[in-house]
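Only one protein chain is missing; all other protein chains are in place.
This part shows chain A:
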Amino acid sequence: MLSPRRVSQVLVAAVALLVGLLGSVVPGQAAVVRPAAAGPASDPCYVLIQVSPGVFEYVNICPDPDEDGGGGDGGEGGGGPRCDLTEEPYDEFCLGTKACRADIPSPLPESEWPEAHRPSPDHIFTFVQCRVPGQDELYERWRWIEPYEGALPGLGWQALGRLQTPAFTMSFTPAGMTYVGADTQYSIDGLGDGEIIGSVAGPLQATGTLSHVEIDPGDGSEFLECEPDLEERSRGCEHVYLQMSHDQTTEDFEGRPGFAAQARLVYDVTFTMGGVEVNLPGVPDTLESPWNGTVVPVGEIQALVRTR
């Protein structure tokens, strides 16, 4: 026989089971309405992002039920695309059955990304637009996405932009003033160890290795390329001026007219993703620093010219 107490026990158990089941069936959406999710940090779906200075927008970053197991990784998991990627520009990747494009690089600065919800270091937070089958309206959301292969060049440009060439100075010997026919040697200071590493752009990181220094002697002769010697500053950067600089308009600090010599640093750039080097077609593999220079007054000493 079922006593009233027994009945109520069964009922409680059934309700508990049902709640448990519901909770696991719709993980993302159900979690939002869970009363226990009190603090903003504990809510898995809704985050606040600053889409413009002082302007905040609530964003549901959870994958829709039609998307494979979440993650928003372009639906690569389950045997080929499940969406129709033939209509431009919504031909970049699938989110479930939606055909999508994304703003890459992200229009939102990385400092505004909801970092706590980042599925993996390879994901970027950006604006996504999708064509939904059988629907006129576009699906537009801010989402974490894992950049698909074709997006890498776009990120490569961003990674390249994060490489900063060092502020260097250029000097020459004989110090202060050189002479027609003499070996004038240029020195570059501030090269560091010759390697520059950029901050990460999505999954990509760019690294620059100093390849050579390009020097314009300023007297109309061809540019020189010299090998940087990081130990003893830059060796082998030599030039022989064949004319005096008295008629030049540029002057050094002491007011002597001189040739406006300048130098720039040329770096070989490599891109890595998760520590593995990747090749990005269309993205430059060299990076040049801005020109920086010095004024080289060139005089004439007969004796010096003769001994040479």
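Here is the rule we use: a residue touches a chain if its C-beta (ideal position, glycine included) is under 8 Å from a C-beta of that chain, and two chains touch if they have at least 3 such contacts; residues count from 1.
Operating definition for what follows: contacts and distances are computed from a predicted model.
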Using the UniProt record as the reference, specify the protein name of the hidden chain from among "Branched-chain amino acid ABC transporter permease", "Quinol oxidase subunit 4", "Nuclear transport factor 2 family protein" or "Carrier domain-containing protein". "Nuclear transport factor 2 family protein"
Based on the whole complex, identify which of A:108, A:145, A:160 or A:280 touches the chain you can't see. A:108
Absent-chain interface residues of chain A come out as 32-33, 37-40, 42-43, 46-48, 50-60, 89, 101, 103-105, 107-109, 127, 129, 139-142, 154
